[in-house]
Each structure stands twice: as structure tokens, then as C-alpha cells.
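These notes concern the structure reproduced below.
Of the protein chains in this complex, all but one are displayed in their positions.
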């Protein structure tokens, strides 16, 4: 037996196991899809050409976020969540977060392109961000947007560094470190480009609140 | 004017500015303390010998967590928060988190020494952890405790990597990276040794819930 | 003379020289194959397209592990060895370890997909792991499986970090460092993705025992 | 001859050679001071205890910036220069920049403690910053202040990352990289903690303008 | 709304927002081009095949510098600017700087191939470099040209490290660090391969002077 | 309760929990010693001045290896183990390994100072090394001794990189990486300076054999 | 003028400028070839497909070393030089060194495949190596061959680390650092994969001797 799904996960943590498709052989992905037994499941990092090459390509596939949803979404839940980006290059990661939140039963908003080099764009949106249950901030390069938003609102701020940028951006490590070392207190951080993880953390926050 | 306090912060984010004492000259710390004007304030990373050398050393000083509380704590609020540690060396960071939570009006619990090398210790405590509004997991070396707890409970899990360990532990970077790359979904991470930041994030989560 | 094989190695260390095919020119691989003189030999990291391009492609070729066996396996020997993986993406490395063990005369077992995010899967298999002469643990991302198994069993535990993961996984360095800094005592580590090396170490352990 | 001063430097670049005292033996510093022959000279990174141990300690010594000025300052020149800091811990580096600018004949202003976690403080000072010939921005941790100022003003912005912070701040490398990867266009960067270098660059800008 | 341009930037900093094309989806680039409303705009890092794939490929496109200019250049301004390179491999970055300067209204000169391994080439050009308002020095490998020029002229020196080189050149990080740690005082540095940034900094210097 | 010992460990893995003293507060070490209840226990990385400052300093303390043994050693077991060092600077780490092996019931031999710069020294000892059940190789700088021994003997080879060396030795990381990337097959590696871990791995090997 | 050759170099250092083809545009390479004016010139890192695409592809092209020689070699000189490799994967770098030495007028020998995992191969060749004017040692992975040879012979030893290996080999940085931190005294090191540089250093040694 080469595939062993964690079918018990929803009971333990309130969310099903997601399938990270990158780095898995197509045959193994086919085996995983065949073993889902009707359970709602999210597939992430599924490139279009790999999606097309599956034995039974999931129909609800979104190439921009590289996600597929199999057997439908989780039941709807309440919560005002904003996903903001610093620049256009951060969109694919933000879209992964948005898709994951929708899979989790939420209706999140995207607020795009409000990087700190043009602060008035952020200021126009700040009331909407302040009036959230959680905000996911997606930014590459200097990652400065997390610090500025973290200093302006009191809601949970989850930073997602992206690999956008070159040279000293170091594939996202600079944004990651800048978010971790942020001068704004109490902001939290995910792995580089991990829109899924940020959304999953939002689901934990809302799940704990719902009990 | 060499010191400019952000007296407006509680209005914006629901928490006052904290004073990171490490790296600030004693004269500047004295000036900051003189400018507080009765506002409740937390001082972090205040070494005992530096506390003693202040012009007016705060009375509510705790050397184990290297924190001082000036002008009392914030109003009490509700919330079940657990701070867990992997090993005895992680205690100072955990104590900083606990002190920050108490300053913020909470009554958190410490669950110490439940590292994964002896899994039964974690299993004895898991129901208590599951029954939390948020859990702060403090671990150095391999940081594996975050992944194991993240797979067992659905509440918000905030990992704090510590600089405990040597060699390949790389001053906490290994635990930090392991938490960021965790196989458990939706866990969030703070800077190395940043117990204050984890606690501040918990306050954001509870603040957003309280509205 | 551009190729000089170490034909004396079996006498010295009980195992023949293996041929790492990655990074060698096809002409040099052909020359090496031509100089084997009937000695049992393992080829590793031989990509399918390179295997097909050889002058005389070895017949016993396995694309999943990217290994070829030429002139048969070594004599059978006794030993209960388990190769366990944290996730599906770790399979190619585990298969390289399994093939090397079979080449060495053993009949190892694969226990796949027991990562710590779903701890019940590991608990179901732990007695089988405990009842081994050595266990090879293949894991990427946080590498936490090594620490958990190392704390549960007393047999030799050999960690193989894999390059599975992205961002803070740092191409396997995070799993590598986490295994080296493990809170479980006496676990040993190989190079990233080096399933061959882990298996070769198992052969050393069993060889020393057999004398 | 163990010391060879570059007495020709003012003719070539309009500024004399400065003496970096850190890492030089006391005897060598004494020899350098003895060879100055009345030329105005700036000494940097001269710790108080080393200053006191010199054979002839310069009288114009400032311990906060760890600088000494020997044989007076350069002739006064015009130019509106602001040195701004993100936090109190950045002051020593800012003071080194201010002292170097004063040595160079300028009368710069310090604008302290306007980090982005409390954006109103920056907004109060932005007109003064905009109305400069050059602005030196001294910041540690996330270095975000450089990006925000760089997006608000069109004058030359010179970022000086500081080693303030811990963990993921990585001794100033995170602020350095964040400034280099800034989303604000045309900001320039110095070495970590190099207040002297930033001031010297300002002198180049004003020197070129003066011709 | 996925694209939000900073149309206010020229008013604030005297230069329009530039579009970094690398890492943005083609559809997003088309949307940005459609929203420019006649404003002069520079596009950088636009690979030839991506330029050709745009819905309306800008006509003023230069493949060597990978830049496009849309809606013409900014008004002409005065200023003697030299862009120098250490070697032939540094040309693409230098050309990006030159194109950005021309877009900004300047008529800069290129002085190519004057690396320090053949110092006479630099010496032949030094008077021309000294007689500049600013000099952009583009160099990879050891980045030594910045130090040598910085020691010979008093004008603003802006170093642009390039990713030219291999092994210990570390993708430009060695040149970057060498420029930051330069023994020549007051040289400033940009991100690796960031010819655009260096040119934009020159525009800040000339803009401040022009007021 | 701030201290929670893993008293069940000998049952699970055949070795008791060891106490890493570095990084633990003295009060916590006193509490741990008070909770041992007669169980044989090894203390590692206990500096002489910290040993002396304990409430009840263990009598069996060895300053060269910085270890203490409390409540005696484990029962004697059979096994020929050699601990070899490359140079004199590697001795403290080798002595920690030797002490741990003795605590574990073995009588290991030390073979010191056989680094590869003088190969005849190794050749004189190679038969003794070959005739072992396991060999622990302690080496800093280039770590080359592991590769040479790994090519000469077929027994389990456990490399312990040390922090001996400077500059490019990078605190032991170079030796660590060289051992991991060794051209000798099947050698295994521990954390830097981790003599305890190597010895504990030997105990696993002998324990598994003894069953 | 975009190309400025250093035609004066042979007079200064006794060797002509070599052309590193990697990273230069084809048009620039054509311009360089057109400006050589009959001077003997070595081209390095010229990939076969790029060689074929040149306007006038040099006839004396060797794809294995990726070098071309234009206008013949330098005059013959005396000197016994050996180029040794640890493994087959190191051959391309060794061949670049051999070609450079032949261009420089020497007749060097290749001694291939004598890595330390099979020490008898080195021992068979050691007298030949000892009887050299200089030896170039090309090795990847652990780079241990440099230390062993450096301890056995007194002639100049020039280590060339290669990017052969994976994981902890870190693209050649481990071999580089191991050679720099070698326990053998007086060995010298080149950049990773820089066979040209090692050969050029040999030419310096023989040039100085010849005077």
C-alpha cells in the first residue's frame, strides 16, 4: 500500500486533508483521487498540464490558483475575511488563499494591489480591512505591507510572503524574514507562497470561535 | 526629541506599544518610562542588571521572563489559552508569552516539557490543549511539537521557535523553518524566541472575537 | 585512462562500488559498464531517458527509483528492515533505498504515508517498526517523523531528508537540520534524497553483526 | 612602514580619509593620529574605553556615536539633510551619520522614532522630509520605513539597515535585503550600521551639485 | 478589481510607476496597459516572447534591455550621467539603466568594459567619469570596479551588482556584498541586476537638484 | 509543574533520557536532579562552573567531557567500539562520546590524532578500526577522515563533525556537509559536536543486535 | 563602443585575456572574435550550440571541455603538471584545466578517478604526483582528495572544487569550504568548476620560475 489517507482529520481538526500535488507522481495522484470515497477534498499546486494528464481530471479546476475541488465544498460558515495583495505578481498566491477559504465555506474578499509604495491605495481600503475577522496579507519583495497593516488594525493579520522579486528578494526569504521581524506586534506568518496555509489558519480561528 | 511614543496604538489595534529594552540605551529607556503618563505598558527583554540600573526600576519585574509591567495590566478578558513547551530550555520564552497574556488580561496555563521524544506526555495533555481558544507552542531544536499538535487539534496553533540547541539547530532557524514547512496545515509562526509576539497574536484573535 | 573502478571495494567494505549516474557523460557510463567484468553493480540516479540512451541499457531497470542492477544482486542475507515515508512525495527516495537493500540481499518492507500530521497511521505501524533490525525514515518538509519514531523505538533509526516541500523547506535542508537537531537521541542522518546511502548504512550494520 | 595614509583623497573625492578604529591595534591608531599633520579627520567606531586608552585621546569625542573629530570640521556648506530613524535602537547609527554630516560642514536634522507601526508619526513629519536635499533613513528589523518614505517623497533616499532586532532580523541582513528589494523605486542602500557611509554619500551628492 | 495603478506617483516623487513585467500574468499586463490612459510609462524585464504575446505589444520595445516605453518619454532634463560596466556580460543591466535614464529625459553615456583586471582602460576614461553628475557602475563577479572608481572620483557612485559569474559569485551576492563593504567611502548600492533602480536613483538626485 | 521527565524512555528505546544542561536554568537542573528517583542518568554539556553551582553537584563529574553520571552506569554489555579523532582539538567531543558509551555499559577505545594530513598514522590503526562493531569518527575542518575510513572498513561509521577550525570551517558546518556528501558510501552523521548522539546511536546498534 | 579588449595583458602578466563565453550575447562574442587581430586567444564555457551559432565558429573547438582556441597556442614551455580528478563527474572541469595548460604551451597529464573512497588508486599514482612542478586536484562532494594529496606531496597543490554532488554538496560550496579549511597546510583554492583559473595559476608559477 503506497497511499494512506488521513480520513480521520476532519474529526480531529475540523478540516480535511488537502492534497499537495506538486512533487507527487501522476499515478499516485490518481490513486489518491480513487481513494477519496466522496469526501470533499482540495487539491493544491496542480499545474494545468498535470491536471489534464490525470486519469479523471476534476471538473472544478481553477488554473490561476492551480487548485481543484473534488466532491464539493465544506458547509458554509460565517466570517468576514479579506485577502490583500501588495502587487499584481502576488495574485496567484492570493487566489490560492481565496479558493481555500471558499472551499472552507467562506465568502472572502480580494483587495488587490495596495503596496506601500503608493500608500493612498491602502488608506482607501483600511476601514474594510479593519472590519474583518481576519486578514491575509500577501506580499513579496520587502513584505512591508504586513508591518503597515499590522500597525493600523487590531484583527488577526496573517502574512504570506511570496517569491515575487529577484536578487536580494531571495526567492521570498526576505519578505518572510521581514514579516517575522516586523515592527508591528502580533502579526503571524506562513511559509513562502503558502496561500493555502494562511487560509487554513483562518479556518482554525473561525472554527475555534464557532464552538 | 529622541523618543516618540505611539500613544494612539490602543485605539487602532487594541493593545499598547510594548517596549523592547534590548538594544536601547539606558538613558533612552529612562526617557521612555518618564513619558508613559500612567499608561499600562509592558517592557520585554529587560535583563536583570539593566532593570536594576534604571533611574526608577519598575516594581513589577520578573527576571525569569525578563519582563516588567508598568502602570498595571489591561482589563481582564475571557479566553482559554495554553502555552506549551517542548523542553525545559524553552521556558524563558514561554514565560514571556505567559506574562504578555497576563498583561493583556488573560489567565493562561503553562503545559511544560511535552516534547515528542516522549509522546505519552503530550497525549496526557491533548484534551486540555484541544479545549483552548488558542495554543502557543514553544519549541527549539527540530520544532516537531508544532507539527504533532497541529495534526491533533483544530484550534489556532501559534509556533514560537526558540534558539535552544546547537550546531544544526542554527540558533533557532531550523525550528523556525520546520514550523513554516510543517506537514500540519494552518499552523502559524512567530519570530525566534518571540514569546511576546505570539501572545500579542492571541490577543488579536480574542479581540476580533469579542467585537 | 579516464575511468578507474574500485574493484577492490567488496573485499574492504563488503559492498561493491555503486555508480552515481547523474553528472556523468553517457560515454563515460558506457565505458564503466564495459569495464564491470561480470561484477554485480548498482546504478543510481539513472534517468529513464539516459538509461534508454546507453549503448547497452541494463535490463533490470526501475524508473520509479531510477536504479539499474547489472550482473544480479549480492547473496541473500537475513535482517528485518523497514523503510517508512512521511508522505507520497517521499516515495522515489524510499524506493531507491528499497532497491539498494534488495540489491544487497535483503527483503525490506515499505511502510508508506505515516506522517505525523495524522499520528494514528504511525501508531498502527509502530510495533512492526519496533521489531526491526534497522529502520530508514524518509521525510521532507519538517522531517518530524524521525523525531517521533526515534522516541518510540530503540532500534537504529536512519533519517533521510528529502527535497519535498517549498519555500522554508529549502530543498531539504530544513528536514536535514531538523533530523540532525532532533530531540530524539541517537538518530543518524544521510544526505538529502540519499536513499542509497541509508540502505548502504543498513548493510554496514548487518555486515558487522554477521561476522 | 606600517601606516600609509591617503593624504591625496580630498583632492580626488572632496572628502578626507576617515579612520575606522574598530579592528585596528591601539599602537596603530596612535601612529595614525601622529601622522595626520593637522588635517581635519573623522574617527569612527571608536569605543569609549579605546578612546581613553589612546596616547593622546582626541578632545572632540562623542561616545553616543563613537566618533572623534580631530583638527576640526570641513568648511561649512549648504544643504538640507534629514536623518530619520524607525526606532530608539537605531539612534547610535543615526548619530554616526549626523556627526559625519556635521564634520562635512552641514547642519542636519534628526527625526527620530517614526517607524511604520505608528504611521501617524511619519505623516506628521513628511513635509519636512520632502523638503530635503537628501534623506538618510535608519531602520532595523523589517526596514519597512525606507519603502514607505521612498513612496512618499522624490528626493534621494539612502537607507541604512541596522543590526537592531533578533532572530529573523539576522543581524541586519533582513533590513538590508528588504531595502534592496524595496517596492519603492530608486532608493539606495549602505552597509549595515554604516551611518558614516550614508553621510559620506550625501556629501558626494551635495559636492557634485556645488560644482 | 485586480489591478490598481498608482497614478498619483509623479506628483509625489516626480517619476511615474514603472511596470515590472516578470512574474505578472499576460492577462494582467494587458489590463495594466489598458489602464494607462496616455500616461508615459516604462515597462521593465519584458522578455521578447512575452512582449510579442501581449494583446497590443508596445512599439517602442528594446529586446537587449528588455524594456518598452509606452506613451513617450518624460520631458528632457539636464544632467551628465555615465553608466560604466566592468565586462561584456554586464551589458544587459547597463542597457536597462540607460533606457530608464532616457525615459527620464536624460542623454546618458555608456562606458563599457573597463574592469579592473586591465586598469589602463579605466584610467583612459576617468576624467570623463569624474566630470559627471552621477555615475552608475555595473559589475558582477568581485564588483571591484565600484571600489576603484569610488576612490578616484567625488561624484555620487551608484553600484549595481550583476548576476554575472558562477560558483563563489553566488548569483550576484558576492558583488553586492563587496560593494556594500567597499573600502571606498560613500558609494551606494542597488539590488542585483537592478539597472532600473540605479537610474531611478539618479533621477531623484537630479530632481532634488533642479528644485 | 515546570519539569516533566520521560521516565518511560528506557522501556521504549533501551536508554534513559539524558539531560542536556546547556541552556537550562540552574534551578531547573536542581529540580530535574531532585526528580530522578535513583534512576541512572547522564548529564551532558555541564560546564565546570555550572556543575559547582548546583545544589547537590553530582560526584561523578568529568570536566574534560563536561559530563556527569548520576546513580551509576547502565549494566555492562559487549561490543568493540572505537572512537577516533582527526586532531587534538576534537578531543572534548570524543570524550563526550566515550563517557556516554561507558555510561551505556561499554568499554570503548580512543584512537586520537590520526587526521589524513599524515596518513601513516591512520594506516597504523586501520586493523583495529576494521575489527570493531562500530566506529565513531570525530573530525572538524574538512571532515575528510570520515571519507577515508569509510572507504577502508565495512563496519558502521558514524561521523561527528566538530566546530574545530575557523573561517571556511563555518563552525563545523563544512565538516558536517563534507561528511553528508562523502564519497564513501553508507557513512552516517550526527549533529555538530554531538558526541553524545553518536554514542547513543552505537547503543541502538548494539541493542538491536543483542535481541 | 561596447567591447574593449585588454590587448596589453600579455605584456603585464604573461598571459592573454581569455573570453568567458557564458553570459555574453552571441553578437558580443562575434564582435570580440572580430577584434582579436590574430592574437592567440582561449574561449571558455562555450557550449556546443552556442559555438555552432557564432558567425565564424572557431575550428579548434573541444566540446568536452567547452573550450575553443583561436589563432593557435602560446609558445611551448617546460614544466611537469598533473591534473587529477576524484571521480568521473569531475572530468569536464579537469579537461578545461588541461586545455588551458596546453594553450599555455605545456603538456600536462591527466590522472583520473583516484578519489579517497578507494585509496589504493591514489597510492598507485602518488610518485607521479610528487614528481610534478604543480598539481591541480579537481574534486566535488567532500573535496577530501585535496587534503590527502596535500599531506603526501610538497609541490604546489591547487584545489578546484566542482559542483558534482547533490544536497549537502551545495553546488560545490562544500568541496570549496572543505578545501579552504583543509587540515593539509599550504594548499590553495580556485572558484568552483574553475579549471581555467587553476591552469592560469600554474602558468603564473612556471612563468615566475622561468625568469
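Residue numbering begins at 1 within each chain, and the chains themselves are lettered A, B, C, D, E, F and G in the order written.
Here is the rule we use: a contact is a pair of C-beta atoms (placed from the backbone, for glycine too) under 8 Å apart; a residue touches a chain by one contact, two chains touch by 3 or more.
These numbers were taken from a predicted model, which means no experiment stands behind them.
Within the entire complex, contacts from the absent chain reach the displayed chains D, E, F, G.
Against the chain not shown here, chain D presents residues 1-6, 8-9, 17, 20, 22-25, 28, 32, 161, 163, 171-172, 176, 191-194. The omitted chain makes contact with chain G at the following residues, 9, 12-15, 17-18, 132-134, 150-158, 176, 180-181, 185-192, 196-197, 199-205, 207-209.
For chain F, the residues touching the chain absent from view are 64, 88-89, 91-92, 110, 112-114, 117-118, 120-121, 164-169.
Keep this in mind: only the chains that are shown with their structure count from here on.
Between chain B and chain E, the least number of touching-chain steps is 2.
When the contact pairs of A-B are matched by residue number against F-G, C-F or B-C, more than half turn up again in C-F.
In terms of C-beta pairs in contact, C-F outnumbers the other of C-F and A-C. Centre-to-centre separation between chain C and chain E, using Cα means, comes to 49 Å.
Centre-to-centre, using mean CA coordinates, chain B is 34 Å away from chain D. Among the residues of chain A, those in touch with two or more other chains are 9, 17, 117-118, 150-152, 165, 167-169, 176, 180-181, 185, 191-192.
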